[in-house]
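Below: the structure, in structure tokens.
The complex appears here without one of its protein chains, the remainder shown in place.
And now, chain A:
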Amino acid sequence: MTSAAVVPKKRMSPRKRAALVRYVQYAILVLLVVVLALIADWGEIRRAFVDTGIASQLFPDVILIALKNTIIYTACGFAFGLALGLVLALMRLSSVGPYRWIATGIIELFRGLPALVVFLVLGLGLPIAFGVNLGNIVTVTLALGLVGGAYMAETIRAGIQAVPKGQYEAARTLGMTHTRAMVTIVIPQAFRIILPPLTNELILLTKDSSLVYILGMSLDEYELTAFGRENMNAFANLTPMVTIALCYLLITVPLSIVVRRMEAKSGKAR
């Protein structure tokens, strides 16, 4: 009916054009890979990044000390952060004004500060100001927890508000108290909703745990990044960095898979 249909033009059909665009994209990709492969100095790369002789000397400490410590620091920080985040989220939703203001203040403060600053204040500032030395594990837990908790509070609050109001009303109608309705009905559903952003936070904390290096550590307190830097300097070689990079992925990739499984499972209940 349109003029294009009546007057034959020298134009490709949309489908052929889409196919052509796709071929061009493949061609660019292949070209990039080939160029990079040709200009790279493979011998040098192998010597500097994947020296198996150096890599084998890193074991088993990289796993038994560094990976283990990264996991412990992260787990402690996340556990504290999650509890703190939940408390802050409930305070944000409180009908008591001062609770809301305090929670908002804490959230804005620790969301706005770089994690490095929080580590410095807790690790170096507190001992000077109050003469208390908390020890590295406590400092890491507090610092990661405060930073992570501030972020998670907003996520959890959004999750709680995303649970339909009718769920809370139905619970109250059955005679549950406010607290019981929140604990049994609303919060479990909120956590299902926010599982993906919560996983993101856990992965971010895994990486932020490397900031513990500024506290100064004994050898058995090394986590992955500190371990990698130390050995990189010792061997004057980047292989330790590649090794610890793989260790980080060893944590985060299975985590993603587990959470994707959990999402699929709770998706069944939706």
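The rule is short, and it goes like this: a residue touches a chain if its C-beta (ideal position, glycine included) is under 8 Å from a C-beta of that chain, and two chains touch if they have at least 3 such contacts; residues count from 1.
Convention: contacts and distances are computed from a predicted model.
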| item | value |
| --- | --- |
| Protein name, per the UniProt record, of whichever chain is missing from view ("Cytochrome bc1 complex cytochrome b subunit", "ABC-type polar-amino-acid transporter", "NADH-quinone oxidoreductase subunit K" or "Acetaldehyde dehydrogenase") | "ABC-type polar-amino-acid transporter" |
| Chain not shown: contacting residue from A:Leu67, A:Ala143 or A:Ile185 | A:Ile185 |
| Touching the absent chain when the full complex is considered, from A:Met176, A:Met217 or A:Val259 | A:Met176 |
| Chain not shown, touching residues in chain A | 164, 166-167, 169-177, 180, 184-185, 188-189, 192, 266, 268-270 |
